[in-house]
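Part of the complex only, each chain left as placed.
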Amino acid sequence: MYFASDNSSPVPPQILDALVHANHGYAMPYGADTIMDSVRNKIREVFEAPEAAVYLVPTGTAANVLALSCLCPPWATIYCHQNAHIEEDECGAPEFYTGGAKLTLVGGDDAKMSPEALKQAISFTARAGVHNVQKGAVSITNITENGALYSADEVRALCDIAKASDLPVHMDGARFANAVVGAGCTPAEMTWKAGVDVLSFGGTKNGLMGVEAVVLFDPKRAWEFELRRKRGGHLFSKHRYLSAQMDAYLEDDLWLKLATRANDAAARLSKGILTIEGASLLHPTDGNAVFARWPREGHRRAQDAGAVYYLWPMNQSLEGPDEEPLSARLVCSWCTSSADVEKFLELIRG
Amino acid sequence: MYFASDNSSPVPPQILDALVHANHGYAMPYGADTIMDSVRNKIREVFEAPEAAVYLVPTGTAANVLALSCLCPPWATIYCHQNAHIEEDECGAPEFYTGGAKLTLVGGDDAKMSPEALKQAISFTARAGVHNVQKGAVSITNITENGALYSADEVRALCDIAKASDLPVHMDGARFANAVVGAGCTPAEMTWKAGVDVLSFGGTKNGLMGVEAVVLFDPKRAWEFELRRKRGGHLFSKHRYLSAQMDAYLEDDLWLKLATRANDAAARLSKGILTIEGASLLHPTDGNAVFARWPREGHRRAQDAGAVYYLWPMNQSLEGPDEEPLSARLVCSWCTSSADVEKFLELIRG
């Protein structure tokens, strides 16, 4: 019963097989391996974007900040939700990679920027000209850090606001697979068709060892991206081992199948929790994460039985009235079993 | 017959096995996995350094520049050989990570800094006080980019010069295993006993998929290193897959065995080349790389037969007098076979 994070799960056998398969003889280094050609083609096909530039990096932080540094100059600001991963969980990596850009925090429920708040934040920027940081870029996380989904239409609404000020749009898709599965739209509809310029296409949380793709739908910044990746120390010599994982991930829709399993597990969990008296959701369960509250006694039983997950916020105490509801974050992954979900629900139901 | 680079070779079966073995259930993320505890202990033991802080990163560039950024402030300079990898092949990553430090280039044969040249470069620095960049750190590559070895005594001579100016010393050990095998000394003798403060302990060129350790013999900068690693996007969530590789690499001296194979292959190659009339070495063959020249006709035969390696410098032509010697760089790896070496020697001998 492990619901602490999807970043702690193992990888599916296809990924190991791909590594074994790739491990023969010599391969051209630094992204010139032939498997990368396959990856590039598959991503272009999946996204209906035959011109897109595609690169692999090892972490989600690297994907996000390399992308943003190509979009936002040092004297500008990146609009993102106040709970965005780039704001809260990257130790200032965006500031480092951009050369000191700011992040302007935008409000909205469920870690989704509200269009009105974004519009206002942009219009507020640089009102005193050279004295202020300038308008830079917009970054949207989908699925959000609170497990909620922007529909393709909602993404487009934000992109339209950005475009009205000539701002490029980045999507942090650390859980992009869960978003696409949740939304039931195509990858293209969720991204460039809605106005997204660059996507961090996550693999790690959804079953890879540490591989993310960056997809630049407009390839004009491709060379700059390559230089920044090298300069950031993110260009792999034995690149084939990144390529092999991503290639297997894209084969036969594996990435979608894995995300479907995670989303389904979360949906069952969410539904089950809501049957408990006194339980409720903090955020909608649109993907693979459940933010919910239920009575303390249920938490105690689950944790006594070895369930692993975070109280949310973390500083709550298991000591206290039995009936009082405590909030928690539960994250499912491709390998969350039905048995674990059922067992967990039984425990918290009591 | 592949001698282009050790960074194009596959990984040995132990590494794949370790990945398979690590791929069970959930693991604590971000370096808190239990395999990392094993890695830390093994490295401390190998280096006789029970206090050392040990971290894993995916690339050699990341290892070098994260280490250097902990040692050298933005307004100072890093002394390195003019052919050092950090100067020539990292696209300015040291400047990026340090916040704009300089590299002061030091001469010497075989890409080894001469003590006299280092002493002079340091004494020349900051003669005009605040107007100049200040003395920062010394970075030594062992085995060097030209395949030559600093003995432990030679390392100590450079470190003594550095210490006389209170400068910390970094060692770029992308091919540290080859150095230790070549020198026949202990890892401790080659590093902290000689005065090295931080080591980039290479794994990738010697058989891993993309794993390097950074060893801080004095752990006082450990927390700063952790923050810089995170901020650089080099902290892996599914860290166990780095740990597993490094753990297998250190098990039963695998890292030394792999390097021994590579060094032995290079020695045979070097020795064989010297039996050719008109052949000579550009640099001593101390590790796994051979820098040599031999008549053009030999190059033609080898390349016609499919041998892959770099002419050195690259812009030489296969067209021209048969007898004229052309220079080349040949790099062996853990998987270079005796058969390949013999076949190659036959071809170039004619």
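Per-chain residue numbering starts at 1, and chain names A and B are given in the order in which the chains are listed.
As a convention for this text, contacts are C-beta pairs under 8 Å (C-beta built on N, C-alpha and C of every residue); 3 or more make two chains touch, one makes a residue touch a chain.
Just so we're clear, the structure is a prediction, and the values are computed from it rather than from any experiment.
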item	value
Total identical subunits in the assembly as filed, 2 in place	4
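By definition in this document, only the chains that are shown with their structure count from here on.
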item	value
Approximate Å spacing (C-alpha centroids) for the pair chain A, chain B	35
Sites on chain B touched by chain A in the complex	2, 4-5, 7-11, 16, 19-20, 23-29, 57-62, 65-66, 90-93, 96-97, 204-205, 208-210, 227, 230-238, 241-242, 308
